[in-house]
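Excluded from the complex is one protein chain; the other protein chains are retained at their positions.
Let's turn to chain A:
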Amino acid sequence: MTQPFRIPGAGRLTPAKIARFTFDGKAYTGLEGDTLASALLANGVHLVGRSFKYHRPRGFLSAGAEEPNALVEISRDATRRTPNVRATVQELYDGLAAQSQNRWPSLGFDVGAVNNLLSPFLSAGFYYKTFMWPKAAWKRLYEPNIRAAAGLGVAPEEADPDHYAARFAHCDVLVVGGGAAGLAAALAAAETGVRVILCDEQPEFGGALRYESGARIEGLDGYSWARQAVEKLAAMDNVRLLTRTTAFGYYAQNFVGLTERVTDHLASPGKAPRERLWQVRAARVVLATGAIERHMVFADNDRPGVMLASAARAFLNEYGVAVGRTIGVYTANDSAYAAAIDLKKAGVDIAAIVDLRDDPSGPLVEQARSLGIEVNPGRAVVGVGGRQRVSSMIVQPTGGGGKRTIPIDALLVSAGWTPSVHLFSQSRGKVAFDAGSQRFLPGLYAQDCRSVGACNGTDGLAETLNEAFAAGEAAAKATLGETSAGGGGNAPKVDASEDWAGGMLGSAPGAGADTTVKAFVDFQNDVTAKDIRQAVREGMRSIEHVKRFTTNGMATDQGKTSNMHGLAIAAETLGKEIPEVGLTTFRAPYTPVTFGAIVNHARHELFDPTRRTATHGWAEAHGAVFEDVGQWKRAWYFPRPGEDMHAAVNRECVTVRRSAGLFDASTLGKIEVVGPDAAAFMELIYTNPWQKLEPGRCRYGIMLREDGFIYDDGVVGRLSDDRFHVTTTTGGAARVMNHMEDYLQTEFPHLNVWLTSISEQWAVIAVQGPKSRDILAPLVEGIDLSDAAMPHMSVREGSICGVPTRLFRMSFTGERGFEVNVPADYGQAVWEAIWAEGEKHGACAYGTEAMHVLRAEKGYIIVGQDTDGTVTPNDAGLDWAVGKKKTDFVGIRGLKRPDLLAPGRKQLVGLKTVDPKVVLEEGAQIVQDPNQPIPMKMIGHVTSSYWSENCGRSIAMAVVAGGHGRLGETLHVPMPDGSIAVEIVSAVFFDETGERLHG
């Protein structure tokens, strides 16, 4: 018989709707609507995992999101392999394939379980103590072995093929949690007509009403009332209902993150996204997040078959599954009685209820007794039999005395309920300890939200519905600017409910202070009561230290079942009250969130866009190899058949100086500075003087930060009295714009100037070389290109190929050169026209590598390569560009700082290797004496270094201490295979007089 633990007539699933699945390769059947956990339990499977540290056999503790043990891997195919899925949350679908984790070679026989025998060496803080020395062994030996032996699932190696959706949503009232409280709050809010979002992590609304058989509301059983409430809400246009949706993070100003699991429960996900991330901004938030049952802390309380009473009840009433045939109950509160009663009524044998309390009473206790269930008050379970499945419980009076062993195959435990204040705490609300009920409850609110029901410590269904209804109504009315009577007068009427009084914190008798048994507090991280006591003995006083030393509550379940027990044990050991010891901080996410949901659409091009210039297609067609410069793709070099990079760059460099070359300079930043005070603004932003620059002329400008260091540079053309065309470095385009705007808006707001980024408006084609004018002349209209009419460093407006152009005569190569600015849409067409002319003169296209070599041959710096944020204009040999008569510019005071004027600063120089064939490494350090003892005194480093075909030798630039005064000196560059002798020279290696610039 399949599913031997499915009870006919119990639960709400349809027996005919079979779903097949496998666990560790073995085939099983379950029912549609099952979770993987309920389906496995229906088949009598309790052993589903091995614990993190000791590899102890583990089963299901819970039936929900708090599950610490039952983590499995779900794989749809090779790429869709999800580790660490809680089997209690994963819904069953036909064909589901699940694997257990953290075991080898099999779940039943796990070699790593030897850790359990070694546990004296693996106690609290073992990471910090055992593996401290030798340091190198950590990386080589300890860490890989610990990782292999103790761990969670294995991350998939292939890229995630699924897609994820994202939505921003706004609402008046967000209700988190769709149990009795959440439904009541949502009903009240929705009836006012405001926009309401109600979300719940479960596949179905109802919360505890899904299993709480004793509740009756408005004449219906609790579950039916919940269904009716959902139908009512679903019919309202102002309400959005989200199931399978977890509110995982509560951020500032009522910004709440939700993840909706869209297809993880479907056999065929189709094209739908796997998950949807909701970023909700709510005017008001109602938290109805409920409470989580705690386990009892006693010896070997982690044996498969030991589970929360509420879980067993959910498995029975929702899924029709009995978690055993002969079930024991160990409790300190009344709610476990309800579980025993339901199971008993379903025909399951309840061996005995063991209650820590001396005199339990109340309707549930009486009902249990009247059903003939044996109730043992004033007794504790001090141990269990069985290894891979619990087989008996050992019962002893709490005051000591004779032990009795009762055979069982499942043990339901309940130490009471912990209010889920996670989101409240994330919202920066301050929790307060309620001594009477021994609970942390919402205290001081930090945001506009209210907690209702169990998460607010409100016991009793009627009180919960009244409170929730009133809060929902008040929240809605507040957004409408109305005040609410807030009495909850129209709240759904409760006809019957269960009383869940009682509870205890910390270790139970038999796992007390002087025992060494393994009584688990945190199942997922294998933290025992003894570990926490040891942490206190070893000097941990703050709960934050205890937490980190023991790792209690630090696993992926974030201590949902363990935090309060751990805190109570620490407090008891310290001899302090719980609030004195404090509560650890709750952090997002409430339950694990996939990277896919967070990353969402921001992958590939949508994460980091690629920017391409107007001539990209042409360059591609002409064989360009591209390099990434920031987000830009730039043509690096244009190899011809048979050429490697070196050969291509050499040819390009030689061709430019012999004939001409075309270069796409479009990526340079371009800013238009316009207005009556444009020149005054330029004076303040740049070191150079600008007032006297005539329209039609250009100037190389340097921009500093206030500290006096070079920030950016570029050629600036003055188009008219009130209009400058500024260029910046490629990488500096955005920040220079920001820098200029900052000063214009905040320091110099009196200036009448407008700044416009025009980087993407103009395509820039550099035509460089002795033939550049001959190439352009046939294409340009309305501009006299003669040296007399248009000398070096001038700018003209006219047209080229019938397209408007801003034509600069400027050079970054040291040759006669032009930069043709045309509207970007015409960039490729104009390039092609110039190229056709260029070919007649033997010109080439050249890339960024040749550009770098050509500029280095002339000693032109690249900001960010030859400067590093600590270089002044003087250091760079650019003192001439600082206006000596100016009374203000950004950086003027910084330049006067004593250290910037002191002798011995690193200054930019040229280097020639004594052996001209040797090309230095960029970044290599420079020393005076290569024979000095190590560590050597380093006096500078190489900033740029190339082979220069035009010079027939290697060339390099460097910053060297006192470099300007060292011309002619020989220094040394120590390298692993010997020292390289270099001579300090002027940084101009080619055409030192600069006559080629002028034609």
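Here, a residue touches a chain if its C-beta (ideal position, glycine included) is under 8 Å from a C-beta of that chain, and two chains touch if they have at least 3 such contacts; residues count from 1.
The working rule: contacts and distances are computed from a predicted model.
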{"item": "Per UniProt, the name of the complex member that is left out, chosen from \"ABC transporter ATP-binding protein\", \"Sarcosine oxidase subunit delta\", \"Cystathionine beta-synthase\" or \"Transport permease protein\"", "value": "\"Sarcosine oxidase subunit delta\""}
{"item": "Sole residue of A:165, A:478, A:554 or A:881 that reaches the chain not shown, by the stated touch rule", "value": "A:478"}
{"item": "Residue of A:12, A:493, A:576 or A:897 in touch with the missing chain, whole complex considered", "value": "A:897"}
{"item": "Sole residue of A:12, A:167, A:403 or A:428 that reaches the chain not shown, by the stated touch rule", "value": "A:428"}
{"item": "Contacts of chain A with the absent chain, listed as residue ranges", "value": "251-255, 279, 281, 283, 428-430, 444-449, 478, 706-707, 738, 741-742, 745-747, 749, 887-888, 892-894, 896-898"}
